[in-house]
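Yeah, one chain of the complex is gone here, protein chain that is, but the others are all in their spots.
Residue numbering begins at 1 within each chain, and the chains themselves are lettered A and B in the order written.
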Amino acid sequence: MTFIELNNITKKFDFFKALKSISLEIEKDKLLGLIGHNGSGKTTLLRILATLSVPSQGEYLYKGEKIGNLYQLKDQTTLVFQKAKMFNRSVKKNISYGLRTKNLPKSKIEKGVEEGLELIKMQDQAEKNAKKISGGEKQRVALARAFATNPELLLLDEPTSNIDPGNAKIIEDAIKKISDEKDTTVILATHTLFQTKRLSDRTAHLYDGKIVEEGKTEKVFENPKNEKTKKFISGKLIT
Amino acid sequence: MKTVSFFGEGVTEALHLIVTGDPVVFTIALRSIYVSGIATLLASLWSIPVGVHLGLGGFRGVNFLRNLFSSLIGMPTVVLGLIMYLLLTPKGPLGPLNLIYTPLGISLAQSLLITPIIITFTASSIESVENDIRELAITLGASKFKSAITVLKEGINGVILSIVSGFNRAIAELGLALIIGGNIMVENSGLNTRVLTTAINMYTVRGEFNIAIALGIILLLIVLIINALTNTFRREKL
Partner (left out) sequence: MKSKNERILITGIILLTIITIGAITTYQNNYRKTQNTITISTTTSLYDTGLLEEKIGPTFQEKTEIETRFIPKGTGDAIEDARQGASDLILVHAKEPERKFLEDGHGVNRKIIAYNFFTIVGPSDDPAGIEGMKPAEALEKIYFKADNENIIWASRDDKSGTNVKEIGLWESAGYSYEENVKDENWFRSTGTGMGKTLMVSDTLEAYTLADMGTYLSYTKENHIDLEVHVDEGKELTNVYAAIPINPKTHNKDFEKALKFTNWLTSENTQELIGNYGKEEFGRQLFHPAVKVLEEKDPENVYNWIVEYGFIEGTECPEKYRYLNFYDNR
């Protein structure tokens, strides 16, 4: 049984079709890279996977189960938004949020926070107010915060776009660590081709709401079948 | 010319009354704070949850309700006063509760007056705490209820502001306090209803402007101090 199956998923916003009959299979514990230009539907797809949004048509199967309700998979999935939003609390409190909602014992919570801080290398800033740190640091905290909830499916929406290289590297390394060591399935939407090449097992190219190419990352990059994918990879597609 | 000297004398009189701890003035001031404090407490109890619910939105009729409460802020106090009077008067439906001409009667009337204020301002501040916070909380595993609490916590500054606004409106209200309270004052009574606004009105009508101004200054001071206190509280949160 495939971990996640999307069959002919369409999403409409009034008359605009953001996703057009998407079909996709996602394997467990692997990292899927989602590439495509701005507005191609990456965010919409991620939100549907996270059940923060419900498809207009089509079928979403999660471990064989049909998923149709809003927030239905809120416990199994976590989405890291493109622009990190911090709670008006310390970095520590932000990271521990997901653990505290589960009413875990204090020791477990502390352990989770420790691991999170180590992952993003921010142990010395644990007590700082998360609203006062830099954009890059916020994104790191967002990642640790998502990681701490130990989701089955981790969804990342362009985590390093508009982030300085220093912070971006830390985030990438963290993602790699998560993907390698934990049994978490990761879907990473990104602009940065290097990132996908480095981190993902498989890659899907989203163009104008449709998946135009999908397969093992090496194959997609070395020998893309789709014209648009060829162009995107060679950097000729700007929009 | 005369007005300037009034103010000068009024300020001097005010300071004198405060410094000497004039008991009459102090009991009136404390009563104002108590009456409006209870009013704000009660109003917050039922208004904040409604405000949060409206701020989060997403259900049919939310816009209608928000507009409704927003316009109720402008409810003329004479109308509300009349309604409350008819309700609380001994022959009225709530008459047996004996609330007319008592401090609690005023509190109830004031609490109804400020309910639309607290609801509207809370809803606005919750709404402006980007709904992303709500989704963020949910995707991190929070239940709908817990996510609402989280949004409330993030928007707490605005909520505190709405409560303080409610209190300010309540303590500065004359019409209701007069109609429902009656400006009653008997020494050492536990059921006195003379508050700052009704006292100021009484002394003004009698031509005793100095005391009126003095009381007015004290009322302003109370409002200023409470606002200052909540401001420091807000800064700490941030």
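One rule holds in what follows: a residue touches a chain if its C-beta (ideal position, glycine included) is under 8 Å from a C-beta of that chain, and two chains touch if they have at least 3 such contacts.
What you are looking at is a predicted structure, and each value in this text was computed from that prediction instead of being measured.
Undergrad: Considering all chains of the complex, which shown ones does the missing chain contact?
TA: Spelled out, the missing chain touches these shown chains: B.
Undergrad: Of B:80, B:104, B:137 or B:159, which one is in contact with the hidden chain?
TA: Here the residue in touch with the unshown chain is B:104.
Undergrad: Tell me which residue among B:70, B:89, B:131 or B:231 touches the hidden chain in the full complex.
TA: Answer from the full complex: B:89 touches the omitted chain.
Undergrad: Given that one chain is not shown, which residue among B:70, B:183 or B:227 touches it?
TA: B:183
Undergrad: Tell me which stretches of chain B touch the chain missing from the display.
TA: Given the touch definition above, chain B has residues 38, 41-42, 45-46, 49, 89-92, 95, 97-104, 107-108, 143-146, 182-187, 189-191, 202, 204-209 touching the missing chain.
We take it that only the chains that are shown with their structure count from here on.
Undergrad: What does chain A use to touch chain B in their complex?
TA: These residues of chain A touch chain B: 50, 52, 71, 74-75, 77-79, 81, 85, 87-88, 97-98, 101-102, 129, 131, 145-146, 149.
Undergrad: In the complex formed with chain A, which residues of chain B make contact?
TA: Residue positions touching the partner: 130, 132-133, 135-144, 146, 150, 153-154, 237-238.
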